[in-house]
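Heads up, one of the protein chains got dropped from this complex, but the rest are sitting where they should.
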Amino acid sequence: MSHIHIPDGILNYNLWIGALLITFAILFIILRTINKDEVMHKIPYTGVAAAIMLLGMSVPLVIVPVHLSLAVLTGILVGPKLGFIAVFIVNVILALFGHGGITLIGLNTLIIGSEVLIGYSIFKLLAKKGRYIMGTMVATVVAVIISMSLMVGVVATTGHLSEALPHSCGHDHGEEQILDESNEVNVYDHHHDFHEELEDVHYLAFTGWTAVGLIFAAGLLLESIGTTLIVKYFMKVRPGLISAVETQQNT
Amino acid sequence: MEPLIKVKCLKHIYPDKTEVNLCGLDFIVNPGERVVILGPNGSGKTTLLSHVLGLLSPVEGTVEVMGLSPHKDFNKIRKEIGVIFQNVDEQIIGPRVFDDIAFTLRNEGMKKETVDCRVNHISKRLGISEFLYKIPHYLSGGQKKKVALAGALSMNPKLLVMDEPFDALDPKSKREMVSTLNDLNKKEGTTLIITTHDIDIVPSIADVIYIVNKGDIVMKGTPEEVFSRVDILKEANLEPPVIGELFNRLRKRGYIVDTPKNLEEAEELLLMLLEKQKVV
Partner (left out) sequence: MHLADIDHLSVNGNSILHRCKVISKLILVLSFLTSFLITSDLTTLLGLIIIQVLFFVVGKIPIKKVIHLAIYPVFFSLLFALIMGRNEWTIAFVIILRALGAALTMLMLITTTPYVDLFATLSFVMPSILVDIFLVTYRSFFILIDKVERLLKNMKLRGGYSSLNVFKNLKSIAGTIGVLIIHSFDMSERMYKIYALRGYNGKIPIEASVFPLHKVDYMVIMMGILIFVGTVIPWNL
C-alpha cells in the first residue's frame, strides 16, 4: 500500500534520479537473468497482473475509502521478478497519465517492488510448511511495514524533503497529512528561517506522526486482511494458483 | 482420400485432475469439409479442439493433423491452421487492427510489401478496410470477430478452427459470417471446424455434424441425419433447428418432405406443398 504521493518538482534530484537509475539497473538484471522461454509464457500473466493493479487505482471503490495495492499478492502470484516489472509498468503508465508524477517512477517502483519481493519471500518460506493463510498474513504485514519504513526513511533522511505523504493508495484524499520541513523549493535561500521551521517540526511532529501512524495502521490492516481474504478465497476455489509458488523458479 | 484430421479415443487429464475421455466414434475430418461440433457445455468440445490445435497433449489415444502430431509438431502445424477463439478480445494482440492482422505474417518474417499486400487484400475481402488503423477495443463485437477472422486467414490456412464464431453476433453479422465462411470453403477449399450453440444456423454451414455428449462422440452424420435423431439430440440437451423440427412433424403426419437446409429451401418446399393442396 505504500506509495509516495509527492508532486513533481519537489523531490531532490539526487534522490529521484538515483532511484530511477537503480530501478533501471534492477530491471536490466531481471531481464538478463530470467529464462526467456518461461517468461514468454508469463508475459500475458504479468500484463494481466499489472492491469489489475492499474484497475485498482483507477476504479474508485466507493465502498471502502481506500483500496488494496495488491503488491504482495502480485508477488505471490507472478513471482518477484515479473512482479517488479509489473510494478514498474504500472508506475510508468500512472506517470504518463499525469497521475503519479514522472519524478516518482523510480522511487515508487523500488518501494512497491520491495513489497513484492519481501512478501513473496516470506510467503514462500511459510507456504513450504503448508501455512498459506498465516503465511499471507505475515508476509503482507512484514512487507508493508518494511516498505512503509523504507518510504518514510528514504524520504526523511534525504533532509531536504518535505513530507513522506502516506497515501493509502486510494481516494482518501481528505485525510490528515503530516508535515516536516522543507526548503528544497526555495533555491535562493536554503537556510531561510531554518530554526523557525525546526520549531515547527517539533510542534508538528506529534500530530504529524500520530496521523501517519494512524493512516499506516489502517492501511496495513486493510491490505493484510484484504490480501489474506483473497488468498483464502483462492485456496477454496483454485488452490493451484497459490501452491504454484512453491514450484516457481523465482521468475 | 487421406483425412486431414484423425482423433481416436482421446483421454486428457487437466491439472485440477478433471478427466476428459473423448471416446465413442472417431473424429475424422476430410479436406474441404465443413464440420460442426455440437454438444452441451462441458461436453468436451473445447478439449477436442485444443487437442486438434496442439495446445494439449493426450494422455491416451491418438491425434493426427495432416499426418503429424499437433502437439509435437506444433510449429509446423500452426502455420496451416487459422483459429478463432470464443472470446475474440483475448486473441486480438496487435495494438491496431492492421498490426493484428499482420501479427503472424510479421512473426514469420515476411517482407513489408508482402505483409501490406496481404493485409489489404484480406481486409477488403472482409469489408474491414475502413478501420485498419483503429484500436481494437473500440470496435463492435461483429467487427472484432471479423478482425480475428482476418488475422486467422492471413496465412491462407488449409484449416480454420472456430470456437463459437457466431456467439454475440447480431442476426445480420451472423448471416455475413456464414456467407463469408461458406465462400471461403467454396473458393479456397478451406476446411472448417466449428463449434456452436446456434443450432438454427447449423444446416447452412455444415456438411458433417458431430455430437459430443458427456465426453463421448455419440453421433456423426449429415445435418438431415443428425436432426432427424431427436432422441440423441434431446439426450445431449440439444434441440433440432426450428425448420428441421417443423418438417419432422410434417413427415410424422404423413407428408413426404425432405428437411430443408435453410429458410429459402423451406419456403420452396412449403410452397410446393401448398400448391399441391390448392390443386386438390
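Chains: A and B, in written order; residue numbering restarts at 1 for each.
Methods note: contacts are C-beta pairs under 8 Å (C-beta built on N, C-alpha and C of every residue); 3 or more make two chains touch, one makes a residue touch a chain.
Keep in mind that this is a model prediction, so the values were computed, not measured.
**Student:** Any idea which of B:Val59, B:Cys117 or B:Ile135 touches the chain not displayed?
**Tutor:** Counting the whole complex, the residue in contact with the absent chain is B:Ile135.
**Student:** What chain A residues would touch the chain not displayed?
**Tutor:** Within chain A, the residues touching the omitted chain are 5-10, 27, 31, 36, 39-41, 43-52, 54-55, 57-59, 61, 63-64, 68, 70, 73, 77, 85-86, 89-90, 92-99, 101-103, 162-163, 165, 173, 177, 179, 182, 185-188, 193, 196, 222, 225-226, 229-230, 233-234, 237-238, 241.
**Student:** Applying the definition given at the start, please give the residues of chain B touching the unseen chain.
**Tutor:** Residues 50, 53, 55, 74, 78-79, 81, 83, 85, 87, 89-96, 99, 102-104, 106-108, 134-138, 151 of chain B touch the chain that is not shown.
The criterion applied here is as follows: only the chains that are shown with their structure count from here on.
**Student:** Please compute the C-alpha centroid of chain A, do the same for chain B, then give the distance between them in whole Å.
**Tutor:** 47
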